[in-house]
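A single protein chain has been omitted from the complex, and every remaining protein chain is retained in its original position.
Let's look at chain A:
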Amino acid sequence: MATVQVSEAEKVYILHGVRDDLRVDGRGCEDYRHMEIETDMVSNTDGSAKVTLGHTDVLVGVKAEMGKPRPMVPDEGYLEFFVDCSANATPEFEGRGGDELGMELSNTLYKVFNNRYSVDLKSLCISRGEHCWVLYVDVLLLQCDGNLFDAISVAIKAALFNTKIPKVHISEDEEGGKEIELSDDPYDCMRLNVENVPCIVTLCKVGHRHVVDATLQEKACSVASLIISVTHKGTVTCVRKVGGGSLDPESIFEMTETGKRVGKALHAPLMELLQEEESLGKKRQKVGFLG
């Protein structure tokens, strides 16, 4: 992952700041940086969103394709994740440099999102055991400035919210042969329920405290961080520890509590924002990549 070099003096400065709940950029320990969200960015996807968090920039596209349900769960569709760490984000990703990070990110995303508690996978089933929708979630990192997980999770939630899956009808003839028919009205489409889609909150242990939405400098001062996915109700669905250092049980407990609190507070304004954007309909001014 993108790293920066931090000198001893800077480290001490940051550590002392965090101890006093005052971070280098003036935030408190549980504050996010400025976040911008725009949906429906890429017209040839079924749903897309771009999220800017500080200088971190993430684009997520969702494509729905027909596939066969997994044998174990014949009445559910599923999600596939792919994270592309483009060299635009940071020169370190050049060549195969981003592959490892990409794998790590997508593995986490599978764990967090691809389950029936996060997304209503049953609604993705078209005909039991035969056809289902597969949602290909493609994540493109445009710029890295720390806290990728949180930015990606918000972008995925927004993109899933934006996703419009064309409606299909299964018609059956006398012989039992099934035929998939596509609605001829492009407006006739299915929306996903994203209520339960969690957001990821990454907590970075800096000194004896922990911070939300760490910048690269803060990250350099931290030995370990905890990734927590939280639903709108404050339920923790997944926890992962990343980084080389260790965390004592007490601070894990504390961090989880903070994560729940912050995560819960993140969902409400996000949903509000998305709904407001949706209600604008065609009147919405698209900002796009040049904005």
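In this section, a contact is a pair of C-beta atoms (placed from the backbone, for glycine too) under 8 Å apart; a residue touches a chain by one contact, two chains touch by 3 or more; residues count from 1.
Note that contacts and distances are computed from a predicted model.
In the listed set "phospholipid:diacylglycerol acyltransferase", "Exosome complex exonuclease RRP44", "Tetraspanin" or "Proteasome subunit beta", the entry agreeing with the UniProt name of the missing subunit chain is "Exosome complex exonuclease RRP44".
From the options A:12, A:66 or A:170, the residue with contact to the unseen chain in the full assembly is A:66.
For the chain missing from the display, the contacting residue among A:168, A:220 or A:271 is A:168, taking the whole complex into account. Not every partner is drawn; the one left out touches chain A at residues 43-46, 63-66, 166, 168, 173-175, 177, 179-180, 182, 184-187.
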